[in-house]
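Yeah, one chain of the complex is gone here, protein chain that is, but the others are all in their spots.
In this document, chain identifiers A, B and C correspond to the written order of the chains, with residue numbering beginning at 1 in each.
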Amino acid sequence: METRSFKKGLPKLFMHLRSQPIEFVLFLCASFSVVILLLMLLFVVMEGSLAFTRLGTQLILGQMWKTNSDLYGGFPLIYGSLMVVSGALLISIPLGICTSIFIAEILPFQLRDPIKSVIELLASIPSVIYGFIGVTFLAPLIASIFGLQSGATAFTASLILAIMVLPTIVGVSGETISAVPIEYKEAALALGASKWQTIRNVILPLSKSGMLASVMLGFGRAIGETVAVLMVAGNVAMVPTPPWNYLAPVYPVTAVIAMQMGEAAVGSLEYSALFGLGLILFIITFAVNTIADVIVRRRPVGRSVQL
Amino acid sequence: MSGQTGEKVIFAILGVPMLICILIFLWILSLLLTGIGTVRWELFTMSALRGGMLEMIVGTIYLLLGAAAVAGPIGVLAAIYLVEYAPSGGLTRIIDQAINNLAGVPSIVIGLFGYTFFCRHLGLGVSLAAGWLTLALMMLPIVIRGSEEALRMVPASFREAALALGATRWKAISSTILPAAAPGVVTSVILGMARVAGETAAILFTSCVLITRGLPKTPFEPVMALSYNLFVQIVALGAPAQRVFGITLVLFMIVTSLSLSAILLRSYYRLRQPWLRMKG
Amino acid sequence: MNRERSHGSIQTSRAIIVMTLLFIVGFASGYYTDTLFSSQTVVWKEDVAWRTESISISGSTTVLPIANACAIAFMNKYPGTSITVTGGGSGRGYSEVIDGVVDIGMASRPPKQKEINDAKEKGVALWLYPIALDAVCVVVHPSVNKTLKLTLQEVGKIFAGIYTRWSDVDPSLPDEPIYVVVREPGSGTRGTFEEYVMEPYGYDVTDAAHVRPSNPAVRTTIETTPYSIGYVGLGFVTSKMVVVALAEEEGEPYIYPSIENIASFKYPISRYLYLVTSTRPESGSLADRFIDFILSPEGQEIVEEQGFLKLPRYPAGV
Partner (left out) sequence: MVNDAKVDIRNLNVWFGDNHVLKDVSFKIREKAVTAIMGPSGCGKTTLIRAINRMNELICGCRTSGEVYINGHNIYDGNINVYELRRKVGMVFQKPNPFPKSIYENVAFGPRIHKMANGREIDEIVERSLREAALWDEVKDRLQDSAFNLSGGQQQRLCIARALAVKPEIILMDEPCSALDPAATTKIEALIRRLSKRYTVIIVTHNLQQAARVSDFTAFLYEGRLIEYSDTKSVFENPRSELTKNYIAGKFG
């Protein structure tokens, strides 16, 4: 299937496309994503430009987010987002990767598909419901376990997010594990390697990059999550003391945008600052995706044997 | 023999996380099920004006079908270009990257963009159409990736046979490859719908209202949707548990039935189509 | 090959049929439900124009429950009319009315100077219709004290973060950190609260405040968090929290937000809730009739059901 029809330079490509209307339409559809992405960047930058010119680096480094006094320092918010997301990943990566290995390699054949579907179903629960569960069941539990005033903390948000990104990590890394050619597995087993030796020496090295990609994808999901986080994170626009205190409330970027966007007057500095935050979020996910892309592309060894 | 017991220990350790995942699922399911008792089923067929949620259900379906109608064709055509035509050059890599990045854009940013671009710049206002376009942006990468995979699964011999009979390139694709890949393409569209059905952040500013009469008669009117309503009911109105559980349950059923039908469709065609079985 | 081809196209056609069926079912059910809604329509002998009009309302989440309930009652009473309600916040209510995006705004505070200026710039006048009376009640978790009395300035100091422990306020109170809960900026409840409690003393809300997006969210937080303090509209006070009696100044009497005290404006943070329009609605139009409906005894009954206070009398446009 890899026979891509023509390998010409760019100008020739366009000439070719002009002479073939159908291909031109196909090309337009394919480049739609690029156009949308650029438009997105353009509009978010445009709406955020006031904040950038008026606030400059304050928007990223400023310590105070006080709408009353027109202070828009995004640092505590960005820090809160990253804190919640890294907590979520710390929980969900080991859980997710172990689960995907267990399902793909160790579980009896008959149970694999049902259990995979059960975990896929976790992904289909809307985030509002996760938020609702977080507020009504998880937060009080956390508060009583740790003896806190309130269960609305970074830790609670991390837990909820971890549950939400689990299906992504399990699904994608499970896919990469089952994409390891069966020949390699058989070769190792026929040499008398045990199941675990096969997993450790053959399957894991080959699916490492795919697993990393699944983690990156999980990161993207987690940092963009809005509604559930808004309901459980506690929403205090301050870096916790000490900064690694997960039992303190934080105010993630997405929660700020969702809460204040509805009320900010169009064109005001507040409105613009919210778009600026959106742009920062956009850039973070963009960077993470690009890194994931590079990692997945740079596979150490070819997959298939050419004869 | 001791190696084998060691291995059993490792497997047990690996198995614990899976059990945790399943326990989490069962826990959430049990939470939802305890709510079922409080739900009055006639709510589903009653107008919101009478305390039901019919408009929200139909509104959600409107949003999903419209978004699928926008993202489906564009996504499939884009996938055909990427699989069949794209030269392996820089431009194709850029398109590839853009699709990956679009998939990673946080839904709140898509919502912000939808609000400024569709609602304000294009003048659609808070409307069904703006919701379609915004949700379509979220579905697009899923549809493209899924269709690409389905197209790549079709053996090259199909197309070569058609080309050998003198068909043009497009004819070969549309007459042999596309039909063979159709189930996979449809599955990807359904998966895309499942992904956005519970989405709140993207339609928060773009297309939803708390209450209105009936359904939008033109695409330029706002619509009531389950996810948005659930959000407002919980967050702003502090609605009673019965109402919350009712909406939660319907939303969960819609999303789950979409995902399940995608899973079933996929495995059904895996069985039916011999070339898929070999690869899968 | 031929067999494969026909096999393939059967599948496409099947897939297409399934998709089309989905669409048909979806839209048909839409039309069906549509006819359900309009089936009660009766032909009216007179005055039909407004019965087919539609208006949109957005703004304060405090007023949202009233507008939501009233819109539902109104639409049920007059089939054919359409009232679209959505939230946002008082700020959004004013700005969308000024921009002409919606017909009626909801607000839980009077307009700020900036909003009045904006309206002037756009050449519109803001018409405010008080529809209900409300008090911003300062509430604490019962763990603080069962009968707490504070002056406005003390409350201000708590919310400004000058007092961080309850024992700072009064040594007899528990020696525990204060958990401060506030509403998001732009909220009318927050605006009203700050106008009476913070601004007179030049205080600003502490960074350590926990932000919540709505009255119910604040209510849930106060109910479940020991040593917490926050403020909610009267309709959101529950038995699981303690309402604080407030005094304007040291030495003045401490006043609870009882119905009489609010209606007589003795309670220091009493306020009207408003509907806002950019022009005086034409008499007999849907907007006019809807506002009349809320002000009618029937509408005021709904206001009370939602936990707010009826207007002492029925004031006309301000």
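Just so we're on the same page, a contact is a pair of C-beta atoms (placed from the backbone, for glycine too) under 8 Å apart; a residue touches a chain by one contact, two chains touch by 3 or more.
Because the structure is a prediction, the values reported are computed rather than measured.
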item	value
Which residue of A:206, A:258 or A:273 touches the chain not shown here	A:206
Per the touch definition above, residue among A:25, A:45, A:118 or A:189 touching the missing chain	A:189
Chain A residues that touch the omitted chain in the full complex	109-110, 181, 183-194, 197, 201-202, 206, 300-303, 305-307
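Note that only the chains that are shown with their structure count from here on.
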item	value
Taking each chain's C-alpha mean as its centre, the one farthest from chain A	C
Cα-centroid distance, chain A relative to chain B, in whole angstrom	17
Residues of chain A engaged with two or more neighbouring chains	230-231, 258, 262, 266
Shared interface positions of chain C, touching two or more other chains	87, 213, 217, 220
Residues of chain A that touch chain B when the two form their complex	1, 3-10, 13, 20, 22-23, 25-27, 29-34, 36-37, 39-40, 43-44, 46-47, 94-96, 98-99, 101-103, 106-107, 113, 115, 117-129, 131-133, 137, 163, 166, 170, 194-196, 217, 220, 223-227, 230-231, 254, 257-258, 261-262, 266, 274-275, 278, 281-282, 285-286, 288-290, 292-293
For the chain C and chain A complex, residues of the former touching the latter	87-92, 95, 99, 114, 118, 176-177, 179, 184-187, 194, 204-205, 207-213, 217, 220-221, 224-228
Residue ranges of chain C in contact with chain B within the complex	1, 4-5, 8-9, 11-12, 15-16, 18-19, 22-23, 26-27, 29-30, 33-34, 36-38, 54, 56, 61, 64-65, 68, 71-72, 75-76, 81-87, 101, 213-217, 219-220, 236
